[in-house]
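Of the protein chains in this complex, all but one are displayed in their positions.
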Amino acid sequence: MPPENHARQDTVRASAAVADSRIEISFEATNPAARRAIRSIIGQVEPGTVSQEDIDVLEIALAEVFNNIVEHAYQDTGRGQVDVAVEMRTPGMHFTIWDDGEPMPAGRLPGGAPADPSLDAHEQAEGGYGLFMIRQLARKLRYERTEGRNRLSFRIKLSSA
Amino acid sequence: MPPENHARQDTVRASAAVADSRIEISFEATNPAARRAIRSIIGQVEPGTVSQEDIDVLEIALAEVFNNIVEHAYQDTGRGQVDVAVEMRTPGMHFTIWDDGEPMPAGRLPGGAPADPSLDAHEQAEGGYGLFMIRQLARKLRYERTEGRNRLSFRIKLSSA
Amino acid sequence: MNLRSETRGICLVVTVDADRIDAATAVQFKDDMRRAVTDTAERVLLDLSAVDSIDSSGLGAIVSVMKYLGADRRLELVSLSQKVQTVFRLTRMDAVITIHENLERAVEPAARAS
Partner (left out) sequence: MNLRSETRGICLVVTVDADRIDAATAVQFKDDMRRAVTDTAERVLLDLSAVDSIDSSGLGAIVSVMKYLGADRRLELVSLSQKVQTVFRLTRMDAVITIHENLERAVEPAARAS
């Protein structure tokens, strides 16, 4: 793993105002580690302050983003680091996620697609739902390839319980 | 903050075997950020697998360690980074915690002391309980000052629910 | 992936005994499902009452099972958790696959006709 620490550099830049609402989490690109990271992020939400539906949305979105990094960026090698910066900014959580894996196809975030109601169930696509869900759940979604790293940022709305 | 990243370097060194049971968390040395970090760490425990008493012990120990860093190492300036590596190693969680603040008095971890039963309530000490509790709750407690950083490591036992 | 199957009239009911169908378990689920549905009746009812959550990989695995069943046999879903429902709604998969509230509803004659 080459942990060139862009996440940390961003921290320093952004620290003035949001410092104590920001936490960074790093984990190895495996499914179990990704699940623990998701629990770790959801755990940051003050209990009882956010509706279960919004917590579900947070979990779904993070699972899709992390699974894509594990499966596509690091191609299921189980090796590679994922850095996540989490900022509490009412009314939501803002995420910036870095990895050192493969870039997105054509260097751009694919659109993904939902099920096609004009086709039968057994004719539906087997993939592409991940990014479609991410796009529906996340606001201000932005992908950038910089200095050999992937950087994805977005916001998940959390309304009060 | 000078994020010289010893935490990350340790990750690389230790990565082979424990990689996907390890997560790193960084936060600014303030009380609210420390609390979120604690929730974030407790959130990593798979729900229903550990007794509430052990979760309480985990929370108490981490609160004492983080509060000491905020208050003593960084002297309540609210500036400074705390890096935590969390490893799930059955039957417990292993922690390594770094900061760039002041060293421990005399470069050694103080003993702390409990209440003194030979004295009246109003004659008890106002401090020193934090380290006493840490020493009771943590196993393999070890403090090191290396390359200008404080490094504290210990293990908290988690028995099944 | 733990699957239990049982024949109920013209239906094969397959019950998933796991709390998630996700990236870590999707391949196993797909394999085990293919094994479970060999030579069965027209309707396969997949009982998800034990499943708390599913992700796009799990969804892909379900589509793949539907492909395997082809045009003549149908896969229908039973007892979706709130979170699983959300995933089906977000992907609009709820418009192309039959979803039943519970097993009783799924096997009653009215449902068969739908």
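By written order: A, B and C. Residues from 1 in each chain.
Note that a contact is a pair of C-beta atoms (placed from the backbone, for glycine too) under 8 Å apart; a residue touches a chain by one contact, two chains touch by 3 or more.
The model shown is predicted, which means the values in this text are computed figures rather than measured ones.
The chain not displayed here makes contact, within the full complex, with B. For the chain left out of this panel, the touching residue among B:41, B:57, B:97 or B:152 is B:57.
As for the chain not pictured, it touches chain B at residues 31-32, 35, 52-53, 56-57, 59-60, 63-64, 67, 70-71, 114-117, 119-127, 129-130, 132-133, 136-137.
We adopt the following convention: only the chains that are shown with their structure count from here on.
Averaged C-alpha coordinates put the centre of chain A at 27 Å from the centre of chain B. Listed for chain A are residues 32, each touching two or more other chains.
Among all residues of chain C, none touch two or more other chains.
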